[in-house]
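Notes follow once the structure below has been shown.
All protein chains but one are shown at their positions in the complex.
Chain lettering (A, B and C) follows the sequence in which the chains are written, and residue indices restart at 1 in each chain.
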Amino acid sequence: MRNLWTDEDTVEFSIPGDRNVEVLGTLRDDPDLAFFMLADAAAVDYGVDAHFEVVYHLFSWKHPGWLRVRARVDRSEPRIRSITDMWEGAMFHEREMYDMMGIVFEGNRDLRRIYMSPDYRSFPLRKDFVLPDDAADSPAAGVNPLERPETWDLSHFREAVAVTFPPSDLRGDAPGEGVEGGDFADSESRPR
Amino acid sequence: MAFPGIGIARGLATTFRNFFAPKVTRQYPEQRPEIPDRWRGRLDLIYDPFGEHKCEVCFQCAQVCPVEAIDMSGFDSQGNRIRYGMPEIYDERKDPNAYRRAGLAARPMRNPARWDEEVDAPWVDETIDGFGGRPESLVAIFRATQGRYGYLPEQALRRISDRLSIHWAQVFGAAGLGGFRLLPADGHVVTVCDCTSCRFAGGPAVLAAIREELGIGPGEETPDGAFSLEVGTDVGAGTISPAIRIDTLVYGPVDADQARHIVSERRRSAVSAGSGS
Amino acid sequence: MDFELLLGIGRFLLATTLLLLLTVPTAFIIIQIELKVIASMNLRLGPNRIGPSGMFQSTIHGFKVLAKEDTVPDQADRGTFTLAPWMVYMAAAMSMLVIPFAPGAVAADFNIGIVYFFAVLGLSVVGLLVAGWASYNKYSLLGGLRSAAQMVSYEIPLTLSIVGAVVLAGTLNFSELIAWQRDHGWLLIWQPIGLGIFYIASLAEINRTPFDMIEADSELVAGPFTEYSGMRFGFFFFAEYVALFIMSGILVSLFFGGWLAPWPLPAQLDGFAGTLYGIFWFFLKTYFFIFVAVWLRATLPRVRVDQLMGVAWKVLLPLALVNLFITAIAVVVFDL
Partner (left out) sequence: MTRTDPEPRIPDPIELDAAEEARLRAAAGLVPARPESGGEYAGFDQVGIPDRPPQTDREREVYSLDEGEMLINMGPQHPSTHGVMRLVVKVRGEIIVDIDPVLGYLHRGIEKLCENATYTTVLTYVDPMDYLSTMHNEHAPAIAFEKLYGIKAPPRAEYIRALVVELNRVFSHGLMMGFLALDMGGLTPILYSFINRDEIVDMLSAISGQRMLFNFFRVGGVNWDTNDEFLSRLGTWRSRVLKNIEMNEDMITGNEIFRSRTIGMGTLTGDQAISLGVTGPNLRASGVPFDVRKAKPYSIYDELEFDVITHEGGDSYSRYLQRIAEIKQSIHLIDQIIDKMPHGPVQAQVPGIIRPRPGRAYGAVESPRGLYSVYAISDGGPTPYRFRMRDPSFISLQALPKLMPGRLVADTMAVMASLDPVMGGVDK
């Protein structure tokens, strides 16, 4: 237990990441402590050169305030043990942390993306994530569109949609035919 | 629940009572809702104590809006109707001045050689340094630049934006508001408004007069290249019909004789200016 | 002989055509009633822009449905998909044949009118099941299966509930049943349990709230109708309201004296005047029960599908049998 610190209604301390289950288990099961409720679990990215933190907020009737436990996670090897055995409700918290920060929770049975699509391959809340353009895979990715006037050119888009579909395709009889020219992915810039 | 069916009966009684009760529907277009005094659901511009809009149509808010929710139009300091919005939606955005203010690559309309004119970058730097390199001296820098080039070339503005660390949207906004020329000075475009109200107010007669005066039709250019004639729908915004515009100056309402006079005056001054230089 | 046969055929064709034509305005009127009544009960005004106080709203909806594109899902079974709305609509329209509007105003006064009615009404379940199966949609499939389970289950208490009345009156003909009621008083007094069972079962049979399991919109989107659009959906929609009209009409004929006025006539009306008088009372009572159905819809939530089946098999069916038993004993003992 390090860095004990309090503010008006919160007590906090830091623990190494590999001891989170042990510490939280003691906090929950010790009858004098009885932090029976997991109020919140969040992940914090302290920058590219630093580390991640998984922050647990706990509540107990026996103590006047919230308890904040900060577990440090290495950034190059973002792994920590899951607490879903103790609180089933930590499942969505951990899925969200994995989705947004890329922290892997060992022992979590359902560590999938929860907000982003399953084929998404980045972690939006990390600090080295650059806010992308609307069309994340367009050449303008990661660039504020206002500062790239050339990306405002929509002529590619116009050409792309000016495809005449053969009548059979409109009926849905022959899916996948005659649409080669209409694939947006081929054009260099996507509609914004 | 003492007796089965009582609950259902109470529900039925409630609905039956309400069948005859006064209704709460507001008949919207006839019955207006009471809008609270503090209502800020309607976007409105703030007025100064003299009843004038405080907004100066500089588009800076529209350009920095992250979700591009702002779409605005108005008149700039030269009386030129300008509009900010998606250029592919609004034909009015064909005005190159507005294009450039919107942060887009300006569409060359006339004299394309001068649009992307290379500016003398060391000279611009020198000028900026000469004014102390301070953002406060922006207008003075503009004045000096226009003195040299006759207008504010885009590249010069970008240079100024870079050197002074001012967002270039702000630089363009300031240039447009300060009454500086953002178009090359030579070659005048005469635009006759063809909007509905102008057509009713005698627009065709004005157009015929100008055709007669210049000897060219819409979309054509005088042999000496000094004038070209266009027909647009965005000149007067329907308020000063019929209206004509020469470059960025809007005249209206004009009748055929006035239009002829204005154009001939402008032609004479252009000729004399051309001979003077 | 030949002439009489031809006359009979002509009269039948005329009557069926008139009845088919009657279904459309009936559906429009009931939909309008439903829109306005539910709106009033919700403390709303309801549609009030089209026509005087919005009275053409449902008509406009009908024409809108005509104008919509008619789509068939890619994987659907086209033949049955097309056939299903027709089956449902015809089942509803055909059962209108035996409804006695007034003395003499019956399209086909069968001896076995009651049996015919239940036989034909039961056909609509085939249409719903086919619609659910042909749509290639899971909601449709579930809805179709629910419709099969629900309508088949409820037909039994529905039919049994009126056997008591039939035993009492000794006839299967609607006109004779009404004539019996003129002499002995409405069956409402004689068969209160039968009336209750019949009303609940008929609501279930025509998928009205609280038994609208088939198109339970918060669970199954629209049940078997999910994939239908345009006029095909319109057929289902019309059939539903026509069925409501028919059920109310049958309820009135069986238990509320059909075309009879609530009090004995001061002077015997005959001929055309009598017919008009009968039609007036028939429609008044029928629309009252339509109002009651709409009122129920505005008030009640939907029962669950297992509760629905439980009510049919565990409550209504034994009750109906008890009712029949008591009636039969009473008929024998008191020699009614």
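The rule is simple: contacts are C-beta pairs under 8 Å (C-beta built on N, C-alpha and C of every residue); 3 or more make two chains touch, one makes a residue touch a chain.
This structure is a prediction, so every number in the text was calculated from the model and none was measured.
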Omitted chain - touching chains that are shown: A, B, C
Full-complex contact with the absent chain, from C:F56, C:F110 or C:Y136: C:Y136
Hidden partner chain, residues of chain C it touches: 38, 41-44, 75, 136, 138-139, 142, 146, 209-210, 212-213, 216-221, 297-307
Those residues of chain B which, in the complete complex, touch the missing chain: 1, 4-8, 10-11, 13-15, 18, 24, 34, 36-41, 158, 162
Contact footprint on chain A, counting only the chain that is left out: 7-10, 12, 36-40, 42, 44-45, 55, 57, 59, 61, 64-66, 68, 78-79, 87-93, 100, 102, 104, 109-119, 121-126, 128-132, 136, 139, 141-143, 147-148, 175
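Note that only the chains that are shown with their structure count from here on.
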Chain ID, smallest distance between chain and overall C-alpha centroids: A
Averaged-CA centre spacing for the pair chain C and chain B, given as whole angstrom: 65
Per-residue overlap in chain B, given as positions that touch at least 2 other chains: none
Residues of chain A whose C-beta touches two or more other chains: none
Residues on chain B engaged by chain C in the complex (per definition of touch): 8, 11-12, 14-16, 18-21, 23-25, 27
Residue ranges of chain C in contact with chain B within the complex: 37, 40-45, 48, 295-296, 298-300
